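Every protein chain of the complex appears in place save one, which is left out.
When the chains are written out, they are named A and B in that same order, and each has its own residue count from 1.
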Amino acid sequence: MRFVDEFRDADKAKALLAEIGTVAAKAADRMGRPANIMEVCGGHTHSIFRYGIGDLLPKSIELVHGPGCPVCVLPMGRVDDCVAIAEQPGVIFATFGDAMRVPGSKKSLLQAKAEGSDIRMVYSPLDALALARANPDREVVFFGLGFETTMPSTAMTVLQAAADGTKNFSLICNHITIIPTMKAILDDPGLQLDGFLGPGHVTMVIGLEPYEFIGATYNKPVVIAGFEPLDVLQSVWMVMQQLSQGRAVIENQYGRIVPKGGNPVARDAITRVFELRDFFEWRGLGSIEHSGVKMRAAYAQFDAERRFSVPDVKVADPEACQCGDVLKGIIKPRQCRVFGTACTPETPLGALMVSSEGACAAYYQYGPRAGDEPEKANAA
Amino acid sequence: MSLSGDKSAPTTRRKRDAIHLQRVTLAHGGGGKAMRDLVDDVFVSVFDNPDLAPLEDQARFALSALATHGDRLAFTSDSFVVDPLEFPGGDIGKLAICGTVNDLAVGGAKPLYLSCSVIIEEGTELALLRRVAASMARTAAEAGVKVVTGDTKVVTRGACDKLFINTAGIGVIRTGLDLGCHRAEPGDLVIVNGLLGDHGAAILGARGDLALSSPIESDCAPLNGLIDGLIAACPETKFLRDATRGGVATVVNEIAEASQVGIELIDDATPIREEVRGFCEILGLDPLYLANEGRIVAVVPAAAGERALAALKSHRYGQGAVVIGQVTRGPPGRVTMQTRFGGKRVVDMLIGEQLPRIC
Partner (left out) sequence: MCLGIPGQIVAITDASRGLATVDVAGVKREISVAFVRNADEAVEQLIGAWVLVHVGFAMSRIDEDEAAETLKILSELGEVAQETEAMRASGRA
């Protein structure tokens, strides 16, 4: 596949790993301890596990898996609201596949479906709009979630519904924003992060400028990274170079996809339809200022929260759950007291176990287990 | 089944009689003449064979004839509920024959006799039933098996999804052959007979709700001939299983578990069609977990590897045969994959169904 296979080349990866080894040694000299790099985005977590990248890196680089899986950070109360809407008679509830398994306080969408709610899996919000057109006597509600990458698509779908005069389509908006969240992480006192792999696909929409404060104010390097294994390795190398030279700026490894200025047309669609919420609740991270968006009053008729009565009850995360500490990189998934016991992908307690992008699910599925032979010593 | 409880009595049906007859009605399941007509017309006519013709309540076989093929009976049953009923590369009828034939064949049995029970939703088109029955007959002929008994039920609208088929099968295991999930030992090779994931991708694509179009066809095929050839050339074959639901990843996990060994797969060696890769990239699925209907996983001793591959490749359903991994001493029950950078990851059993991801 073009623009995919080229970036999975094993020889180039070996060369990169050798370079990373050299730079990491320099950085370690400078810092006197291993470097903690957070990949903000669940897509990176996925690539890192899928290609076994973590084990290939020198010991002096520690990858910390960040909060960037919009499915994982959905709080239970929001899932409950979705279930409540889906259970109303006459509703077709359309959702991306991976959101179906997220546990609510009583059930997931998958369970609601089994109990008879009409819940359909779609690939695109446009498919949900098509469902509305094909079923004029039903109410079609789309479960909008995701970061700025996905936001323009749902915004455009709402704009299309408005232009077509579609009356039976609405959106339950759970979109979240990345920058306030990174800021919340940076402000956490318990945190020890030295740099970031930035979310490539979010940045193709928002552009590089919003990240500048991270270098300027917090003195941490950020490299916007692609998702193929070579992209991830090259980005790690770029972060390590900054660390070894004592620099902290925003750099772009993913230039083929991410233009400096992002995508202004997409941003325009976002601002037409959505506005910032004062606060949005994240599973594991709590309430973060300006970290979510809601629909503007002008599009009230497409806003499922206004059209349907939803419980809108905050549900606290289960007590045993340590997702927050994992999300902030304070503990590794395996260190959570319920990892692999009360919390497994089959019966997820915390959200990080739900989607295969979630750090805990990735550890569970791809990582070594207790009883395994000790991990191989690193090449570098 | 209660006929008087027919809730969907067609008060609003405006179709004329001529069209009416093109669809199955509850009368066809009533046990009377209408049912006999349906069974005769649609099924008996295509499965035509001397064991079926008497239409007794059971098929009867001479034990002595069975015993000429081996010393043990194999008996299996499987139900087929695929949506859509017809898809690129096959249909529910072909699937129903192949599934049961393959389940017998991977046990080292020669598949001989199949049953065919159908549950039909009222309103299903007769033309569809005829196509499915013809497809079953064609596949049975290719596999060299006979459909010797069966059953037909018609249920009210909504009680089933158009057509469900159950097939059971009897085969005879050749004397001396002992294939088993527990027999894998470190050093053994893990072989598949061709490209992986075609069936799963073809079905997902044919369902239409993801609006993806692709030239991917199901790999659905009866594999008894292929397996005959493999066992003849490589009698030391230890284990065979068809990699249906849950895909190859699930089968190798089952082997690792049952034999208490590790298995290491090689990323670059797993044969996956470009279109299936594209399909999986779009939806965020892992092709190793996609269903196959014409693929087996074979475990053979390393020394017999070349012979096994050659035997598989000489058959039309095995031309893409390759070694995808090796049994190791690794932690018992653990399947890992060697990624192309020398990285390693665990390939676990699937939890639930694979759902398309956005993220």
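Following the convention adopted for this analysis, a residue touches a chain if its C-beta (ideal position, glycine included) is under 8 Å from a C-beta of that chain, and two chains touch if they have at least 3 such contacts.
Given the structure is predicted, the values throughout are model-derived calculations rather than measurements.
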Among A:Pro58, A:Gly77, A:Gly104 or A:Pro199, residue touching the chain not depicted: A:Pro199
Absent-chain contact - pick from A:Ala25, A:Leu186 or A:Ile257: A:Ile257
Omitted-chain contact residue, chosen from A:Phe147, A:Tyr299, A:Phe339 or A:Tyr363: A:Phe147
For chain A, the residues touching the chain missing from this view: 1-4, 6-7, 9, 11-12, 14-16, 18-19, 41-43, 68-70, 96, 123-127, 146-147, 149-150, 152-153, 156, 160, 199-202, 204-205, 227, 230, 234, 253, 255-259, 263, 265-266, 269, 357
Chain not shown, touching residues in chain B: 205, 210-216, 274-275, 277-279, 281-282, 284, 357-359
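Throughout what follows, only the chains that are shown with their structure count from here on.
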Centre-to-centre distance between chain B and chain A (centres being mean Cα positions), rounded to whole Å: 38
In the complex, chain B residues that touch chain A: 209-212, 274, 277-278, 281-284, 330-331, 334, 339-346, 348, 351-352, 355-359
List of chain A residues in touch with chain B within their complex: 1, 4, 8, 10, 13-14, 17, 42-43, 49-56, 69-71, 96-98, 100-101, 120-124, 127, 146, 150, 229, 344-346, 355-357, 364-369, 371-373
